[in-house]
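One chain of protein is taken out of this complex; the other chains stay put.
As written, the chain order gives the labels A, B and C, with residue 1 at the start of each chain.
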Amino acid sequence: MTIESSRNETAAGRIRLGMVGGGEGAFIGAVHRIAARIDDRYTLVAGALSSDAERARRSAEGLGIAPERSYRSFAEMATAEASRPDGIEVVSIVTPNHLHAPAAKAFLDAGIHVICDKPLSLTVQEAEELVALREKTGLVFAVTHNYTGYPLIRQARAMVAAGELGRIRLVQVEYPQDWLTERAEEAGSKQAEWRTDPARSGAGGCIGDIGTHAHNLAGFVTGLRTEELLAQLTTFVDGRRLDDDVQILLHYEGGARGMLWASQVAVGHENGLKLRVYGEKGGLEWVQADPNQMWFTRFGEPKQLLTRNGAGAWAEGTRVARIPNGHPEGYLEAFATIYSEAAEAIVAARSGGAPDGAVTYPSVEDGLEGMRFIEAAVASSKAGNVWTRLRR
Amino acid sequence: MTIESSRNETAAGRIRLGMVGGGEGAFIGAVHRIAARIDDRYTLVAGALSSDAERARRSAEGLGIAPERSYRSFAEMATAEASRPDGIEVVSIVTPNHLHAPAAKAFLDAGIHVICDKPLSLTVQEAEELVALREKTGLVFAVTHNYTGYPLIRQARAMVAAGELGRIRLVQVEYPQDWLTERAEEAGSKQAEWRTDPARSGAGGCIGDIGTHAHNLAGFVTGLRTEELLAQLTTFVDGRRLDDDVQILLHYEGGARGMLWASQVAVGHENGLKLRVYGEKGGLEWVQADPNQMWFTRFGEPKQLLTRNGAGAWAEGTRVARIPNGHPEGYLEAFATIYSEAAEAIVAARSGGAPDGAVTYPSVEDGLEGMRFIEAAVASSKAGNVWTRLRR
Amino acid sequence: MTIESSRNETAAGRIRLGMVGGGEGAFIGAVHRIAARIDDRYTLVAGALSSDAERARRSAEGLGIAPERSYRSFAEMATAEASRPDGIEVVSIVTPNHLHAPAAKAFLDAGIHVICDKPLSLTVQEAEELVALREKTGLVFAVTHNYTGYPLIRQARAMVAAGELGRIRLVQVEYPQDWLTERAEEAGSKQAEWRTDPARSGAGGCIGDIGTHAHNLAGFVTGLRTEELLAQLTTFVDGRRLDDDVQILLHYEGGARGMLWASQVAVGHENGLKLRVYGEKGGLEWVQADPNQMWFTRFGEPKQLLTRNGAGAWAEGTRVARIPNGHPEGYLEAFATIYSEAAEAIVAARSGGAPDGAVTYPSVEDGLEGMRFIEAAVASSKAGNVWTRLRR
Partner (left out) sequence: MTIESSRNETAAGRIRLGMVGGGEGAFIGAVHRIAARIDDRYTLVAGALSSDAERARRSAEGLGIAPERSYRSFAEMATAEASRPDGIEVVSIVTPNHLHAPAAKAFLDAGIHVICDKPLSLTVQEAEELVALREKTGLVFAVTHNYTGYPLIRQARAMVAAGELGRIRLVQVEYPQDWLTERAEEAGSKQAEWRTDPARSGAGGCIGDIGTHAHNLAGFVTGLRTEELLAQLTTFVDGRRLDDDVQILLHYEGGARGMLWASQVAVGHENGLKLRVYGEKGGLEWVQADPNQMWFTRFGEPKQLLTRNGAGAWAEGTRVARIPNGHPEGYLEAFATIYSEAAEAIVAARSGGAPDGAVTYPSVEDGLEGMRFIEAAVASSKAGNVWTRLRR
């Protein structure tokens, strides 16, 4: 146990943060706010927290946001904050999917950095426009593929990059849930409603909500890009308008092959994100529900159970850990790491630094890659499960 | 703990058993012999244990087989034993795959029951001929898809049949190993040699060796037949002549969908056979390496860890268990159950009983189904991973 | 998955917090600060962060504390803050053990609420004085037995109280670590230095550092008070001045019996806190390293794996959880719960409310109980491992 290493907060010079979405009753907004607080790099000062004005006002009050900085729309907020000397430096966009791109565009146009939930947009075209706009503005743009923030995922990525597994042959990634086993969208669940509504979620249901996370994580750890895929999207629940199960074969650049399964109807799974990677020399296995350990096997040697900050931990992981090994960190800490890495880029940008020198947080380009993945999967499935190249 | 229930041996009237293959150095022959002994229903009295005469003789001697009943070929053995008043009643065929069908045919022709290792044959046609011949002769024919003998697999099958999971939606089955990660067939491993040799293994490598087990197990538990499949067979190791990794999508009759993965190059896996089944009401998960427990979840209720012979155990499982819960049974006991169920059929047949009234052991028809699975998978993969119907 | 329930922050009216100890290089200070931030109930405005003046100044600066509120001693801080209109309302004491009681006394005397790390003091007498002083002042006093903040621990306590396990017979609690397997205190570890130094840690080493946590947790969940104990404290590492392994038998009031094991030399354990409770009707098992699940068995029924916020979750647990089931919460969130519950009491006290109406955080009385436990254990061990009653 190395109980003396701990991440330093740098509260001095906290970044002024605004939020779009995330009012009362939302799940992911509160997660973003806790994530922003954990390492003390942000202070929340403005919001357009709900399309319902009264709910927006009430939510802002509860969060200590001054009444005059609780806005009725993201557009109003972007304009108003851009003109304040103490205006927000960065905005978190935590709305349903269909608002991601319009909101992000508004804030980039206003010169404000963006942290945006995934999937990035409704279409590949929107995502490409955001990539172009970000490049033009030079602003920081993080997409919260939050699972990449887990210390052992950072270590896994570093291990693959260092050749510990040898050339990668196989990727097995899955993200089963069971919360949509029955027709929750008709039973009053707000979350289920918008996540199964094409107008708010886009062309993909399960694939956009969790399939993208699985795909992103596999790519993050292996460093491999998907060349083409063969997908079967299924809607098991009668009357549902989007897919609730996804089965995909993947061809990665360089010859590795993958299988991806995501499901919202797999009874017994809560958030069963699991990644396995096999190379010519070694194999890795990691499960989100128990994120402080990771299996690693060198071919011909006993399996090792690596732990966050434990014996033999890699610097890439310990750098983003906060407490000693044996004490579990969780989802919120991994999420916080994305926020803190964005914070470093934003602070660098304050003084004209190049925030993108070594972007470690998931970027707008990663968000675009996710949209290409969704697009190809939907197309492959509609065409009868045929190999389909990702648009480049 | 119910420590009073125990399976009765019925040594009286042991069945006279012969064996083809399984001489010194073989793995599966010894397994079959232990399986035959555990419940004391058989006595091994004859053998054609090796194509190498000296090795056959030495092996027979070690096993207490009389010298005159150690034969030079299965053909000689079938003829000679059929003409003895105390000749064998049943033969175990434990050779490499290419000899399964010829040997089985010889013994059926001689009026001798057959227990045969899997895959049943090299081709679907051979398998169909065996099915026809068995029907004509009315003899007992068991194929050792041994994993079906695990008590909790029996319980799982009964639970699905009783509707505990509701209508089945999804099957996830995998069988990863890592023993062929490197080119073991060139490094002196006899097992690796014949298992990667098309002449002895047939058109499938990994798919025939372990893919068939996975496919059989999923079908056994769910009671579902595969309608069509889409397969990608890969040979990752340079110079290998057969596939060492298999990724398959499955369409079951009735609309369930499945994914099957089998691999011999997945570093960190020994014999990672794992089955997961999800229905409209519940889900199941079972892993062969820890076969005395099984996860079961009813939608909306806490997960349960069911144990062999434990609280709430089903009769279908306890009927084939031997010792109290908490004491692990393993691979050999599951294998023994196949032997003991075949024994019951053979004993019934002695008195003209219909051995096939309620066949619980894997049958020659199951063996044929396995061959159809291999055939379709090889064809699908060659055709570029397209949906391919199993021959009916 | 119920992803719509989430804990509301109430940032408005944040509590003004000071800290004693916790400067650069300390482990537990940063933990307390993150815990204070997670639910946004506190703002850190003052500190006496280190006995080294330069380190104190630097630490304060990094944390955004105004220079004039970075104090050279806790005494100075108590006096100065008490006289400010915007002075701190509560202080966190995160020093080595020997300073807990003097500092706590200073702040209570100054009319400032206290959150203090454990063990509460060096002696039972000091602890009793703190109890008396807190009663006299009516201030809030929380002791950070942080493991009581885990949602499933709250649920476990509620389940025991509701009779789900029946009358409790047995408690098995253990807290093995391995970080002191070798003589780390001579190898430059600051943590090891003070934790093995009687002058700073008190009469107990392992027993004070982690044994008290184990004892507290067992009492918290079962609601049982320890009547007497029989302890064997061992120092395995040559030259070490305090115990590094603790084996204890416990007699609880009402007849339940317990075993407690804590160790700092158990190779392979990081922070292996584990609690098992067995009653006439059921049993529970929980492990800190994987805190989002808990085993529960009703006698004669299958084991259940309960999850935080999962199916059948109890309100006592979900009330202190923040994110949906399947997404792991960890050590920092459990710690934050103690802070947030103290915050509720402090806010109630602002308006003259009785903060102690339903104290859910570990109290100064719990801290005293921990000191009695240490005292009895040290005495029992010295007397040759004889039954020793806790002082009442």
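Descriptive notes on the structure:
What we mean here is this: a residue touches a chain if its C-beta (ideal position, glycine included) is under 8 Å from a C-beta of that chain, and two chains touch if they have at least 3 such contacts.
Computed from a predicted model, the values in this text were never measured in an experiment.
Among A:47, A:96, A:149 or A:310, the one in contact with the hidden chain is A:310. In the complete complex, the residue from B:163, B:198 or B:328 that touches the missing chain is B:328. In the complete complex, the residue from C:72, C:200, C:281 or C:389 that touches the missing chain is C:281. Within the whole complex, the absent chain has one touching residue among C:82, C:133, C:170 or C:379, and that is C:170. From the options B:16, B:33 or B:134, the residue with contact to the unseen chain in the full assembly is B:33.
Contact residues of chain C toward the unshown chain are 165, 169-170, 172, 178, 181-182, 230, 232, 234, 236, 245, 247, 249, 257, 259, 261, 263, 265-269, 276, 278-285, 295-299, 303, 384-387.
Considering the complete assembly, chain B touches the hidden chain via residues 1, 3-4, 6-12, 14, 24-27, 30-31, 33-34, 37-40, 44, 61-64, 177-179, 189-191, 269-272, 288-292, 307, 310, 322-333. Residues of chain A in touch with the missing chain: 296, 300-307, 310-312.
Note that only the chains that are shown with their structure count from here on.
Sorting all chain pairs by how many C-beta pairs they have in contact places A-C at the top. Because chain A and chain B share one sequence, their contact can be compared position by position; here over half of the interface residue numbers appear on both sides.
If each chain is reduced to the average of its C-alpha atoms, the one that sits nearest the average of all protein C-alpha atoms is A.
With centres defined as mean CA coordinates, chain C is found 55 Å away from chain B.
One finds 34 Å separating the Cα centroids of chain A and chain C.
Distance between chain centres (mean CA atoms), chain A to chain B: 44 Å. Residue positions of chain B with contacts to 2 or more other chains are 296, 303.
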